[in-house]
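Could you have a look at this structure, given as structure tokens, before my questions?
Here the complex is missing one protein chain, while the rest keep their positions.
Moving on, here comes chain A:
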Amino acid sequence: MLKILIPSMFMLLTTWTSPFKQLWSTILMYSFLVATLSLTWLAMPTDTGWFYINNYMAYDPLSSPLLVLTCWLLPLMIIASQNHLAVEPENRQRTYISLLISLQIFLILAFSATEMIMFYVMFEATLIPTLIIITRWGNQMERLNAGTYFLFYTLAGSLPLLVALLIYHSSMGSLSYLSLTSLPLTCSNLYANKLWWMACLLAFLVKMPLYGVHLWLPKAHVEAPIAGSMVLAAVLLKLGGYGMMRIMIILDPLTKELSYPFIILALWGVIMTGSICLRQTDLKSLIAYSSVSHMGLVAAGILIQTPWGFTGALILMIAHGLTSSALFCLANTNYERTHSRTIILARGLQMVLPLMATWWFLASLANLALPPLPNLMGEIMIITSLFNWSFYTLILTGLGTLITASYSLYMFLLTQRGPIPHHLILLEPSHTREHLLLALHLLPLLLLIAKPELVWGWTA
């Protein structure tokens, strides 16, 4: 494990000391090496499930897929940012890469934390590089507003979490994951206990995001540069899901009644944000709302607290991470050519960029959860566990699946098929770099069809 973390830290050193001409290729090679090494985490030989590095860092079948996703994403982010950073002066390029790498380090520490407080500190720590990436390198004037919304929504949710963790610590003595299973807080129906339950969950619900508190997400995703959008969609949202799964253990007896409104809110959000997607004119905004929709399903799956629910949530998180990131990369290829995010300005691309249309096709199919892709696996497991909880959720989830399929197809058809608009006279042909980027996103997704046990989590 340390052989992943320490090279990541030294990658920071490498960004500042490599000669400028070889900066990008060096960093890319280095990060690919780290990513390949991280694949060893997926092999789980131990029987307790926990695999220890030292007293403070460990990983298990729940965190290892997320860790591998994080490490895999760094080279992809670097490939994606190469183009738009090429015009910047040298130091700023190095700073940007350093921000991405430091984000990676914090994420690795967050996912491998054994204490809830370490997880909390790292959870907050990921906010700072992301904020700097969004506000400094975003492209539109609204990025300042987006950064503020992002920071304050997340912090307003997570400060009560800090207090709640400290309360738990002072009454139970330890916040280590190992002992969490044996120390649930005694259930009494005091109002204060309900507030404590709420405080524990709010941070993760805001991060996921849940439908009612999701306003930061479209802003942040749209205004961020490509690497920022990629990492936000793929990994940072999953921090919320991961945190929720970890903390569910101690919240147990209360969750049976208290989670009711949140499950309903999450499912309602699936439908609402799906419908919003159907009316979007901004491509990145469409993908951002589709993220909210998928994560709403994940939130519902986690709040149900059944093995199938957790497994489905984890699979959907990984699959959605890869798919959403791929969609943002595709949107970025459009943006780099037309410098606009409006969908209708860049239509009919299949005529002009046919190879890219393949990737659009695959990514859209993945987004609408086509079998045998893992997206479907995750969604079906969550829908089944929700159905087991209550028959009526089938209406909401079925409708949600229908709307997801329709907006994914809408996005595909609008960008690819149909006549090319007359104003598109000069579009650069697709770069090999872009093809590589998308292949690297979608290849793991396709490979996961063959061995989904890697991302099942503990329960299966």
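Rule of thumb we're sticking to: contacts are C-beta pairs under 8 Å (C-beta built on N, C-alpha and C of every residue); 3 or more make two chains touch, one makes a residue touch a chain; residues count from 1.
One rule holds in what follows: contacts and distances are computed from a predicted model.
Missing chain, UniProt protein name, picked from "NADH-ubiquinone oxidoreductase chain 2", "Potassium channel subfamily K member", "AP complex subunit beta" or "4-aminobutyrate transaminase": "NADH-ubiquinone oxidoreductase chain 2". Among A:L28, A:A125 or A:L215, only A:A125 touches the chain left out of the display.
Counting over the whole complex, chain A has residues 56, 95, 106, 109, 115, 117-118, 120-122, 124-125, 127-128, 132, 135-136, 144, 147-148, 151-152, 155-156, 159-160, 162-163, 166-167, 169-170, 199 touching the chain that is not drawn.
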